[in-house]
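Provided herewith is a single structure, encoded as structure tokens, for subsequent inquiry.
Every protein chain but one is kept in place in this view of the complex.
First chain written, first letter: the chains are A and B, and each begins at residue 1.
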Amino acid sequence: MALLEVRDLRTYFHTEGGVAKAVDGVSFHVERGEVLGIVGESGCGKSVTSLSVMGLVSEPGRIEEGSSITYDGRELTTLSEKEMRGIRGNDIAMIFQEPMTSLNPVFPVGDQISEALRLHRGLKKKEARGRAIELLQLVGIPVPERRVDEYPHQLSGGMRQRVMIAMALANEPDVLIADEPTTALDVTIQAQILELLDELRERLGMAIVLITHDLGVVAEVCDRVVVMYAGQVVEEGPVGDIFGRPSHPYTQGLLAAVPRPDRREGTLAVIPGTVPPPTNWPTGCRFHDRCPYAWDLTREKMPPLFDLGGDHRSRCWLVEHPERREEVERTRPVFTGGAAQ
Amino acid sequence: MSELPVADVLAAEPDEETTLPPSKGDSDLGGRTLEEVDPGDALVHVRGLKKHFPLRGGFLSRIQGHVKAVDGVTFWVGKGETLGLVGESGSGKSTTGRAILRLIEPTEGTVVFAGQDVTAMDAEDLQALRRQAQIIFQDPFASLNPRMTVGDAIREVLKVHGLARGEGADARVRELLRLVGLRPEYASRYPHEFSGGQRQRIGIARALSVEPEFIVCDEPVSALDVSVQAQVVNLLEELQQRLGLAFLFIAHDLSVVEHVSDRVAVMYLGRIVETADAEQLTRSPKHPYTRALLSAVPVPEPGRKRERIVLPGDVPSPIDPPSGCPFHPRCPHPLKDQDCARTVPPLAEKAPGQFAACIKEPAYVAPTGS
Partner (left out) sequence: MTDREREDHGMGRGPERPADPESGVHEPVEKLAPDAAARERAAHTPRPGVPEPERTGADRGEPTRADERAATALEPPHGGASGLATALTAILPGSGHLLLGSPARGAAFLFAWGALLAAIWLGWEAISGVTEAGSLDDWVAIITLGLGLLAVWLGAMRDLRGAAAEDARRTAARHAGDDPGIQDRSGDSQWSIAARHFRQNVPALVGLVLVVVLYLIAFMAPLLAPYDPIAQGDLTTTGYLPPSGDYWLGTDQFGRDIMSRIIYGARISLAIGFIAVAIAIILGSLLGAIAGYIGGKVDAAIMRFTDMVMAFPRLILLIMIIALFEPSLTLIILVLGLTQWPGTARLVRGEVLSLREQEYIQAARALGFGRWRIILRHLIPNVLAPVIVAATLGIGNTIVLEAGLSFLGMGIQPPTPSWGTLVADGRQNLIGAWWVATFPGLAIVVTVLAFNLVGDGLRDALDPRMRS
């Protein structure tokens, strides 16, 4: 049994403009000591997925009937707010994108870490402080005895993100959900944080759910990948499969659209258009209006997640109709990165 | 799991000046510097550009120091060429871009645009410059007035510069929107009605309305999603080809800069630490910072275990930059020694056409003195 399992998660936002199906039938699981990457562009529902797992979806958002999130065999969607509070921060912790706004500016960082310890563990003030120093050291903050009394604004962005990670680790959670933990940071600092996450996973045996838009980050730290588009999982599998032989045209397009310093090509490949609004997903395959292979079937019927073997799944009719792929590619290049100039 | 293991200190404190090993000898201060190179008829030539922001504080807001945002930068951009300017936050790359256009008054140095000294221009000359040199901003939403329609925003530019009026202006607005791949009907809409990528296209259309020769692109795709980013990058490249534009492309993302640029300059703490042809810079970087930066860019290719150089510590504050080479506290160079903390490294030629500010890299000497 997986440590954290999400089955058919549907989180809808009931707004004036209609029902926004931000997350619409998402399933995935994470094992102990594993790093699962959830990738997608803005508006694909990856952040709402993580908030749903944490039970932090606020009005007008709602987790719909029939959704299931189990942690260690326990169903989380039916828990009361109070029970959920016991899980949150204790068993499942989360770190956010913006380390500045996630820390309270009027308290020293040490106090903020101790607070979590005293709340969940009932530690005394002194013990909590000692442990806070220990945690700061764990996340690689130099001179933790001094840093523990500093305020968030006295720390750099990278340091703040480390403090956030220390806070998340305070109660030794089994699952760490990291929502774009490095997006606001510079590349060299990002490298430090990724290194740290990797190291912590190894030492503490945590499961990490890494939510990001950056395929490079996923490739570097994840074991398995879930690619999301328009509130659904469009492809999932081991990291090698997703990057080595991506099956879904969206995954292929995303990969081809990333410029690489080691590969100078002509024009970048482009996925035309943008993610449609969640109040009005397209019928059939939700990617069809941006897909170079789209044909009648894709416009009418939503494809299921086809099993490609070896834990690799793809929500694309091309799996059943490989002839269409050949047919289209015979007439024009698709996602080749346009070597032609 | 009650006892947590103690990790190694990943991030060392950047106060190592005193603990640096004694001189290892091999410092090389020679080589042609960038200042000595004659770029020929460059469209934009920036020499020794500095921008120091005064730091005020205390009772009567007295000046208490300076933030050396840009501290002596030299480069040029040729006609129809793209120079990429990369650096992390606080490196001074955006300030450089704005100082060139005099949106911020430079403290020192000269900027020559098409033979004219921008730093010496009066209001009238500046107005003329605005027709030739333009800027595109990072946040396409913040750079459009929320209370003006797209058409009005562009028409206003045409009017101010006396380029077109009435019917002519309307036609030009439609033409410009089409040029950047938007429907001409969008002219009557407001900025908030567009997606990020479309807003950036509007920003580009507005910059193009004066038919400039040179555009500073200040992080134009940083706020966009990957697939949309590719669309805008392609649009910029296509426009450059068709209209013969020169770009100063500022970004923190080395992969994007490398992709669009002919030449690249890497900035660190207000200085250029390396500049070279884009391909050469990626293939054989000379400065240890460039190397670290290149290795830190995550590449979507799992399993390809590259040696990643993880730099310790953070970028130091530009208020009180380290002595000597500003990069030395974080520098992983094996030959790093006391000299690095003492000597400000000149931006010298380390390979043909490749300039790096590192005294531990041997200088390039041309075979015959020419």
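Assume contacts are C-beta pairs under 8 Å (C-beta built on N, C-alpha and C of every residue); 3 or more make two chains touch, one makes a residue touch a chain.
All values derive from a computational prediction rather than experimental measurement.
Screening B:228, B:340 or B:363 against the full complex identifies B:228 as the residue touching the chain left out.
Touching the chain that is not shown, out of A:33, A:108 or A:276: A:276 (per the contact rule at the top).
If you put the hidden chain back, the residue from B:241, B:284 or B:317 that touches it is B:241. Taking the whole complex into account, chain B touches the unshown chain at residues 98, 101, 103, 126-127, 129-131, 134-135, 137-139, 142-149, 156-157, 160-161, 175-176, 178-183, 185, 188-190, 192-195, 197-198, 201, 203, 206-207, 210, 228, 231, 234-235, 238-239, 241-244.
Methods note: only the chains that are shown with their structure count from here on.
One finds 30 Å separating the Cα centroids of chain A and chain B. Taken in their complex, chain A has these residues touching chain B: 41-42, 134-135, 137-143, 156-159, 172, 186-192, 194-196, 199, 203-205, 213-220, 222, 239-240, 243-244, 253-255, 257-262, 264-265, 267-272, 274-275. Here chain B touches chain A in the complex through residues 1, 4-13, 88-89, 195, 197, 225-231, 233-234, 237, 252-256, 258-260, 278-279, 282, 292-303, 308, 310-312, 314-315, going by the rule given at the top.
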